[in-house]
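Just one protein chain is left out here, and the rest sit where they should.
As written, the chains take the letters A, B and C, and residue 1 is the first residue of each chain.
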């Protein structure tokens, strides 16, 4: 039986399999959150999530949608501040960090600043954010990329976050922490690493159904291709189940059929003769599937409303 | 009527009169605590006490006996840490600081490190403590000294805390904050300041009954003596009353007749048939004047004990 | 180290000067002259706070970030009063984008302006790509550390990130070799703000403030600001502050204005109190895709609302706020 999965789900699973237990990982919004949560459930139960704005060690019972929001430090061990977190990383206590970029070069250097020239950019990108700090200070960074020729380039338009700079020992010589640097590049086509000596990018393993030629074709610079290239296992049934049912059951990140979105409706409550605001959840078809909260406080009333709202009765209830 | 007062009380009153309202003052143990408390009560009600270990803005309802103890931040605005406080001062928010020393030179430089050579000291003094930070970072420091020839010296055995260094603009040239430095030296003989240009020490006013000659005799370097030297008012009746009755009623710092000391006694309680530990206060003659707390929890019992203890009955109560 | 011509670093001066000055001597004198240690009440409206403490040309910094604990009621008031030629710290996102959309910003020290899972900011793109705003780029840590240096009262702070990054060319920070270990470090210049703006969970009328959950860079920004506006969900009795003095994040003497702004972070969130307003955000993100849409959004939610109360009514009223409270993850 062939399992169906999206490219995003594959990326998440590949990333989740890279961690070592009993370490810390910097978590950014999106795929990193899901990968860390998946790893905690299946592979590295003692992985400690750390968010750049201050949350450390939350069990992540609620899936966060932003790096500073309350869910990142719900029941956390520690709610610190940005400097604290960056200094914890500077002190060498953060093992993994995730990075994304618009461009990557053969040494894992990244561009998240501009496409074109800095003074007159064709595209102004969001900027370094915590990426530069993560890429400089963590021991091992995992870079998540779309594998496209114009993204895997010989020369970056702008070097935002250092990888191995010009390769060899140039990263260490620039003063960046000894023994730190890009660890893996995970793409929709393959998982890549870096040559131990030259620090140039090297193909490690192919995603299911992908050929070496496809990888070469989609890379704008010369890759090191070893004689033996393994093939990555596709997402397992368990990985997909945990991801879809336990980690992102509402489909906030994953484009699942069950995907839901928050909305508000107003509803005239007959009992209290007041107009209340009600938070509901709609599925991708627009159908109301859940009633989350109501500005009316009466419990019994809420239940009555709930049924009416689920039936869509609020529409003809002015 | 001539008021009786001790040299310590005179120093406190002279120091208390120097503050400007709506400013902050670094408070050290002893005379500075009493001077700041006195100033708050009589002259500068908005003076904010700041303690180097973290306490800021306590109304000082309980007289502290150490710079880090709970009384320094009882009902305080802020209980911070050492770095925070020193940085607040480095940022220019602390106007006054008190300093003491074993030696002072003509430019207000201070020694609190060693008498003799550093390598083979005749006397090892306690060290810089927060004094160097206070003397470097506050806008105006008030130095409290015993006025003796071997303390007012041409050359320090060791320069712990900078005053005006070699005078003129040498303090600023060394990188210390512009416009900061020693403001007054308050001694048992006089109040001294510093010449605006040369930054050498200058007599400002004499304590009651002291002559210019006495000051010169007790100073180991040449002082600037202006033509007109005023005489400081002795402690007023109000100052003495507030000091003795409101600020240090138990005579912890002031050698008042009412001076009291904490002691513990054990007491066999007849009611509970248990031996309890009781905290009492003795006056300078050893007489028990107060019962503060008892390890027994029964209120009624405590009252009974209290009377017995005050009568000294615990002695024959094994 | 060559310096970027358009950057914040003016090498024609000796020593060179930055936009957002590292001159801690000037800062010392300013604070001595302007900060009061009086325990006086400073509660005022958004209108008064912005009118009195924000001037055209000021360098402004907002705390925190994204949709988290953002002082939006103050940001909207700055737009209403059309304070011009501002310099801003490009860390806040909703706040900064509002000012950018309103055309009030000349210069940014930027680390990140974007909407995380919802992608890049079209407002930022238009402003920078059309050359309306000068920028210098920094890492997120660097921005917070620059404020920390100012908070410490020192002209620079050494760090180990930003090494090898081209951002140094845009921002003019220099590297040096540590005399003790021989390690290379970047010296970040201290960043002193004209105006700091922070939204907190509670403050007393004097400005003593407490924050629940993550602390962001509130402590650093408060200490690095010449003028400081605090907005608070709740105004509390000073005795509550005095009872737990270790919880004071911002002591009153740093604060110039205290604004009572319940749901002041809307459409953003406030930890343990209310959720972010996802439907409003999505509508906003839809609008700002075009210049016209962005202006429509400003017109409807900022210019045509006279104050925070009217804004709340416009976005769904207190009933909707109550529901957002109910949705929040509690302790």
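Here is the rule we go by: a contact is a pair of C-beta atoms (placed from the backbone, for glycine too) under 8 Å apart; a residue touches a chain by one contact, two chains touch by 3 or more.
Everything quoted here is computed from the prediction, not taken from an experiment.
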Contact set (omitted chain vs shown chains) is A, B, C
Of B:47, B:142 or B:294, the residue touching the omitted chain is B:294
For the chain that's not shown, point to the residue among B:113, B:187 or B:205 touching it.
B:113
I'm checking contacts with the chain that's been left out. Which of B:49, B:106 or B:130 qualifies?
B:130
Contact with the hidden chain, among B:42, B:159 or B:310, goes to B:159
For subunit B, enumerate the residues touching the unshown chain of the complex.
29-30, 51-55, 62, 65-74, 79-84, 86, 90, 113, 118-133, 135-137, 158-162, 165, 170-171, 174-177, 253, 261-264, 266, 275-279, 292-295
Provide the residue numbers of subunit A that touch the chain removed from this figure.
22-24, 46-48, 55-57, 73, 75-80, 83, 87-93, 95, 137, 139, 177-179
Where subunit C meets the left-out chain, the residues are 14-16, 18, 22-25, 153-160, 174, 176, 178-183, 185, 187, 189-190, 211-215, 243-246, 331
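In the analysis below, only the chains that are shown with their structure count from here on.
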Which category does the touching pattern between chains fall into here: line, ring, star, complete, or other?
line
Ranking chain pairs by how many C-beta pairs touch, which one is first?
A-C
Roughly how far is subunit B from subunit C, going centre to centre by Cα mean, in whole Å?
41
Taking each chain's centre as its mean C-alpha position, how far apart are subunit A and subunit C in Å?
26
